[in-house]
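Input: one structure, supplied below.
For chain A:
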Amino acid sequence: MTDLQDFMQGCSRAASESMANNQAILSIEDLSVSFETAMGRVMAADGVCLKLHERETVALVGETGCGKSVVVSSIVQLLPGNASVRGRAIYEGRDLLSLGEKEMAGIRGSEIAMIFQNPSLALNPIIKAAEQIAEPVIIHWRLPKSQALDKAGEMLRRLGLGNRAIPGMFPFQLSGGMNQRVMIAAAMILSPKIIIADEPSKGLDANSADEVMGEIARLRDSAGASLLLITHDLGLARKISDRMAVMYCGQIIETGRCEDIFNQPLHPYTKALLNCLPQRGFQPIPGSSPSMIEPPEGCRFYPRCPERQDECCMKAGLQMVRILGPEGEVLREVRCRLY
Partner candidate 1 sequence: MSLTGRKAARYFIAIFLIITFNFAIPRSMPGDPLTNLLGEDVILSDSSVQELRSKMGLDKPLWQQYIEYWQSILRLDLGYSFHLHKPVSILLQDRMKWTLLLAGPALILGSALGAILGARAGWRSGSRREKVHTGILLAVYCTPPYFLSLISLYLFSFQLGLFPLKGLYSTGSAADIAHHLLLPAVMMTLFTLSRNYMIMRGSVLQEKSSLYAAFARAKGLYDEQILFRHIFRNALLPIITLLALDFGFILSGALFIEIVFSMNGMGSLIYDALLSRDYPVLQGSFLIITIMVVSANLLADLLYSRLDPRVKWE
Partner candidate 2 sequence: MRRSLYLLASLLLLCMLMLSTASMGAEEATGEVLKIGSPNVIKSASILGDSNMGVFAHLSNPTLMKMAADGTIKGLTAGSSEVSDDGKTWKFSIKDNLYWSDGEKLTPVDVQFTFNYLAENYPAAGWMKNTVDNISIQEDGTLVFSLNKPYSRLNLEFATYPILAKHIWESIDDPMEYTNEGENVGFGPFYIASTDLGAGVIYFKKNPYWKGTAPKFDSIEIHTFANMDVLSLALEKGDVDAYYKYAGTYPYSSIDKLKETGNFEFVEKDNIGLIFLGMNLMKEPMSDLSFRKAISYAINYSEILKLDALGYGKVPNAGFVPPSMMNFKETAKLEYNLTQAKGILDGAGYKDTNGNGILEGKDGKEIKLTFLTRTDYQRPTELMVDYLKAVGIDSEIKNVDSSTWIKQKDAGEYDLTITRSTPWGMLMHANWGTGYFDSRRTGEGVLHVLDDAKFHQLCDDILAATSEDQLKDYAYEVQDYYAENLPAIPLYWNLVETPYNKAFQGWYSDPLYGIFNVDSFLSVEKTQ
């Protein structure tokens, strides 16, 4: 219990205030996603609840394959055919999960934009970069191609790719970083309200990753958009996001402001995750992540949890413990029997 009390004192007033008056622009309520595969039903997300407020950046972190991409993709209905989704994702009073493809296409790109992980694969190899950036303008605002291309050129200049030749070049002629910027330009051109970035820095070398993240942050602030960032790079998450949610084996096990999580991690998995960072000595987490087809009962981290107790593996009674701030806004959440 001690960590909880330390946290309570450590809470600074200013931080909680900034969250209070923001309304939740996107709230994911009890989202569960399962896939029908020959091996059986894979429960990729199990009862996920997450809120994204205006102008807020939330980082969704976790090991590879913990289902963070699935959560994000299901919001904009980009899951493969064999997926079945339950729960709600409320955006401006509408449940995104129940929208038809036509309405969803209207939102995608204009109000919710997505940046993919592997830039050179995500761009059509045989269509010029500028055209791919200009496409959302043509599709959503029905502007003629010439005007759309001008806007694309402008976006490229804002992203530091102002040199004359680039709009006419093809993705395969550009470096990974430049392609990533092209994707960002395409996502941001209609200044959407929400940006979803799926591992934008993965596959890039260190400094171009920082540059790209800087670009995303700058564009997010200038557009006043909120950002949902998917990454397994905790350092990056700390630098750019306000709040953080840690996922493990399809479930969110802890959320809170970055500083609080970095300073006083509550959930044993979050602690172990932080210990993996180079500056904390590269201590690997023993064992491997459990199968999503028959997840362990009770707390899914039980088999690998150093602070596990007997009742941890019991089926019933494990739910999310919430710590509320002064105006009732949620400061911290943790799914652990210790609290």
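Keep in mind how these were chosen: all candidates are chains of the complex that A comes from, given by their letters.
Quick note on the criterion: a residue touches a chain if its C-beta (ideal position, glycine included) is under 8 Å from a C-beta of that chain, and two chains touch if they have at least 3 such contacts; residues count from 1.
Computed from a predicted model, the values in this text were never measured in an experiment.
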* **Neighbour of chain A by the touch rule, complex-wide, chosen among 1 or 2** => 1
* **Contacting residues of chain A [partner candidate 1, same complex]** => 76, 78, 101-102, 105-110, 113-114, 116, 118, 121-127, 135-136, 139-140, 170, 172-173, 183, 186-187
